[in-house]
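The complex is shown incomplete by one protein chain, all other protein chains being positioned as in the whole.
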Amino acid sequence: MKKFKITFIFMLILALAFALVGCTNDGGKTGEFMSIEEIVANAKALSNDTGSSQNYEKTKQPNFTVPAGGYDGSKVEIKFYHTMGQNLSTVLEKYITEFNKTYPNIIVNHEQVGGYDDVRNQISTELTVGNQPNIAYCYPDHVALYNLPGAVVTLDNLIDDPNIGLTAEQKADFIEGYYNEGRQFGDGLMYTMPFSKSTEVLYYNETFFTENNLSVPTHWFSEGENDTTSLEYVCKKIKEIDPTSIPLGYDSEANWFITMCEQCGSGYTSAKDPHYLFNNDTNKALLNEFRTWYQNGWITTQTIYGAYTSGLFVAETGTRSYMSIGSSAGATHQRPAKVTIEDEDGNEKSVYPFNVGIASIPQMNPNRPRVISQGPSVCIFNNAGGSSITDQQIVASWLFVRYLVTSVEFQAEFSMASGYVPVLKSVAENPVYKAFTEKANGGDNIAALSAKVCLTQESAYYTSPAFNGSSKARDQVGSLVTKVLSGQTSNVYGFIAEAFEDAIDECEY
Amino acid sequence: MANVTMIEKNMEQVTRKQAVVRVLVKILVYAFLIIMALIILFPFYWMINSSLKSLEEYKETIPTLFPKHVLFRNYAEAFDTASLGSLFINTLYVGLVSTVLSLIVTVLSAFAFARLEFKGKNILFAGLLATMMIPGELFTITNYATVSIFKWQNTFLVLIVPFLVSVFYIYLLRQNFLQIPNELYLAAKVDGTSDLKYLWKVMIPLSLPTLISITILKMMGAWNSYVWPRLVANDANHKLITNGLRNAFSTTTGDVNYPVQMAAVAIVSAPLFLVFIFLRKYIMKGVSRSGIKG
Amino acid sequence: MVESRHQWKAWIYLAPAIVLLLIFTVYPIFNTIRISFLEGYNPLEAMNGTKYAFNLQNFAKVLKYKNFFKCLKNTLLLCVITVPVSTLLALLIAVCLNSIKPLSRLLQTIFFLPYVTNSIAIGMVFAAMFNMVGSAYGTPNQIITTAGIINNIIGVFGLGPVNWINSGSTYLANMTVMVIYIVWNALPFKILILLGGLQSVNKQYYDAAKVDGTSRARVFWRITVPLLSPMIAYVVITGFIGGFKEYSSIVGIFGEKMGPADDAGRLNTMVGFIYNELYSSTPNYGRASAAALILFGIILIVTLLNLYVSKKRVHY
Partner (left out) sequence: MKVVLENLTKIFPSRNKDGSEVVAVNNFTFEIPDGKLIGLLGPSGCGKSTTLYMICGLQAATSGKIYFGDDDVTNLEPESRGVGLVFQNYALYPHMTVKQNILFPLQNLKGEDKLSKDEMLERAYNVAKLVQIDELMNRKPSELSGGQQQRVAIARALVKMPRVLLLDEPLSNLDARLRLQTREEIKRIQKSTGITTVFVTHDQEEAMSISDMIVVMKKGIIQQIGKPQDVYDSPVNLFVAKFLGTPPINVFNGRVENGAIYIGEDKVASANGIENQEVIIGIRPEGFILKENGALKLKLANVEVMGRDVSVVSTKEESANPIIRSIIDADNKIEEGKEEVTFDIKPNKIFIFNKETEERIYLEGQTPTYVPQKEEEKVEEPALETVEETEAVEENTEE
């Protein structure tokens, strides 16, 4: 029996030895970071047209030609995968019944598969056996993946078709940046239609800002002593006023990193090989700077904090924040719960504890603004992988997609319900939507205020290049930010350098 | 060998000491068991406790041991948002049908392995046991392709058929059958009872506890399956508990309402818990009776 | 045993099991082996005729990949700690349960509870217990919004709040939480088997030991454990097999990112590694199959090792 005890203890020692191995993470290298002033100067030097202007001449023939006579009116069933929750599905259903008034024989079954990754995983598995749906929410890198077996219908012929295509006004009505997102796959062909978009905005505690006469920050880093409109200055000031607070909560680490790359013109990714360019001195210096901001307790992010930073922004007691950069769609969540107070003549009134202001996010170069554009597009699948999808189903799918993306009423109602931004310019004039945006204020209709801000920064939208594996880069830079900000190390330079290298290895694995 | 005078010490004192030791040990045993039981119970208590709190109270710095004001509403809300009703029915249906079918397959196979002699029996059984070691993910992808060829997506068939054969239960039942003396079988053979009659009349009654515990454990399997159902049968009227539960609460923008999620978890665990309480004796006897003698 | 005249009858009884096994177990194994040799096999590319070299590149790529060894280390570490700890704990509990009469039925029910629950669901509960919202790192004034119930409990004993699973938590803290959760999950089945075994041990051995004046510890190590050794061997072997396939318990606590916020994938296991290969933006079935076969190989070796060790030590 002695033997039994000995082996047991031996196993425990082995385990402890393993555990210790896992703890060392101080990179060996040492060196100097680029100075922030230099980065700001480079950013300012950039002219407005560099970066995301792409040429769209077609290098390939579209893979789908519209059958003669377009839709023959036959009974057709189409399947639509999306990530809409309960409230958005009800809006969708309303417009499906509307759509069926003109096309009674097109039956649209729609299904919430889960999050965006779930949709991708589900379709990538179904594609292997030809079970793919007809229409699906998609992001650029999803489409890159579906294009491996060429399963996505190129919409050019459908768009240009005389009787079921888009009229010139309809085409012009699309917001330029969103429409072009559909044809950034390197061959100039149109793969996706923009469905509903969102961007990032800066929410700030307007009441607090006016009380302490703080100005809304317009750029990141202070230039000179008396620069009171830099985010750096505002954070420092807020920290002095309320030391227990975390001045700024930035929800998405990946968006933050990619936006900084766009604003500073430092490399992130490219559609052509080599794809991953984010391991450069500018980015390392930026993250180092933000690391010190984090250690001063000025900022936190959703993953580090463990929950959406909107929780901090609306908090009344305990730790709270006074600025939050998050999705424009999440406006309603950035508004504090109503509080019942006694007004002067004693009767109870429920009112918001503070007013929320919304502004566009700080920029490195004010006349070259860059802000991320996100939100799903939709794509249509063909009969790749031996699937039984017929041309009529493709045409029917196109009719449904065209109806949704060009119907001003749908775009207006969907945007109001979701907080997303409509893809059509004319939605701004739609009476219902106009009334909605007029009433915009920091309280009850905060969603309208967010929509108004989004409309003002339409020209600043950028989208990252889409290629198979681009979402891996996005995941890696996200965890890179969290790791650099909250990682414990004694040799910061080495630690950051190694973190960047690991991220690149991971992408190229 | 002269009798060794063993104990000169005063008898009284030794007896008393031993009585004290005996009581002490009893206290120690009970203390150890109670502490371990509390550790096992604590997560359940915490689940119930959290599920009755409001979101704000749930997020307070010092978690409260009992909800300030009890919100049964969470349970109702959990029931609708995750549409637990249909999830339950689906899971129950899949669980029952797959359990009954797999019982038949298990009993027949165990009978063959325990009673009948045929070439290659041991190799086959060893092969079967080896499949227990293979990680499930290995099968998922290929089976997905096979199931699609059969056009079984979004049906109950696809949730039931692939998992009818569970090697562990065949092993468990075979052990149990082996304990039934062989003479019984030979005697039955002599007076002409067919295999099936013998199986039905003698073997099944004798190993009833094990069969019942297999049924219960198999039902629980349906409750816990997660990856496969999501892949092959994710539409509304075929969704099972776990994948229904999983993305019912992950709202894209706002915070997840943890208390309601806990409530859903509690609702999901309740039936299994009740089933176990009533059939505890059988489960215990079933598994131990098969006395896995290695 | 009935002579072999009844050969065909046996095969008829086994027919349903064999047919299903062929389709849903044997065929996938061969298919996986086939794919594991196709370098970088991606099903979507394969659909439009991309050809794949038939070589060992997949295995080479997996074995050279730093992440693979991290996953292997996590899996091995979890197994080597949780299996012995849960077996010993289960043994102690079973022996104590077997020696008392009052309350024993109630306690048995309680100890079996974790077996009845859904591992991902209870994972959420554990995550909530160990969770600590708010950053406790770096900033001088240690901002902690909610410290979680566990930290409050250990606070009672004067220990400071530990950052168990949030960003900035140490590897050791994460592993401790995982070990606690896995042992908590593994106890019921082990107690059940060992208790069953104990009840079939002949009482007279204990009477004999009592007359021989054996101390409780010696009774435990020299009589109970050897007599239960077949059960213990079985429990350890199935423990290792289960342990190597650990995945859903980590998803339960850390979510699909398999690690604290600042170091996603830190606790990723072998099955998690395979999963990432299957369901990533660049699905690579070749490498996933190779990794799965490697894992199967390791489980096989460890199980054979266990069988060998138990052959020597176990008394039948």
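Should a chain be cited, it is by its letter among A, B and C, assigned in written order, with residues numbered from 1 in that chain.
Keep in mind that, in the parts below, a residue touches a chain if its C-beta (ideal position, glycine included) is under 8 Å from a C-beta of that chain, and two chains touch if they have at least 3 such contacts.
Predicted, not measured: the structure shown is a model, and the values here were computed from it.
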* Write out, one label after another, the shown chains that touch the chain missing from the document. => B, C
* To do: Kindly state which of the options C:Lys51, C:Lys203 or C:Lys312 is in contact with the chain not pictured.
  => C:Lys203
* Residue in contact with the excluded chain [from C:Ala90, C:Leu227, C:Leu267 or C:Ala292] -> C:Leu227
* Structure fact -> Had the left-out chain been drawn, it would touch subunit C at residues 98-99, 101, 202-208, 210-215, 218-219, 222-223, 226-227, 229, 315
* Go through subunit B and note every residue touching the omitted chain. => 1-4, 6-7, 11-12, 14-15, 18-19, 22
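Methods note: only the chains that are shown with their structure count from here on.
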* Asked: What kind of graph do the touching chains make: line, ring, star, complete, other?
  -> complete
* Which chains touch each other through the most C-beta pairs? -> B-C
* **Farthest chain relative to subunit B (centres taken as mean CA coordinates)** => A
* Asked: Between subunit A and subunit C, what is the separation of their C-alpha centroids in Å?
  -> 37
* To do: Quick one: report the Å distance separating subunit B from subunit C, using the average Cα coordinate of each chain.
  => 15
* **Where subunit A and subunit B are represented by their mean Cα positions, the distance between them in whole Å** => 42
* To do: Indicate the residues of subunit B shared as contacts by at least two other chains.
  => 59, 61, 141, 246
* Structure fact -> Residue ranges of subunit C touching at least 2 other chains are 133, 145
* What does subunit A use to touch subunit C in their complex? -> 1, 3-5, 7-8, 11-12, 14-15, 18-19, 21-23, 117, 120-121, 124, 127-128, 141-142, 145-146, 148-151, 243-244, 246, 294-297, 300, 303-307, 318-319, 384-385, 468-472, 475, 479, 482-483, 485-488, 505-506, 509
* Asked: Where on subunit A is subunit B touching in the complex?
  -> 83, 85-86, 111-115, 118, 122, 125-126, 128-131, 307-308, 310-311, 318, 327, 329-330, 332-333, 419
* Structure fact -> subunit A partner, complex, touching residues on subunit B are 59, 61, 81, 141, 144-145, 148-149, 153, 231, 234-236, 246-247, 250-255
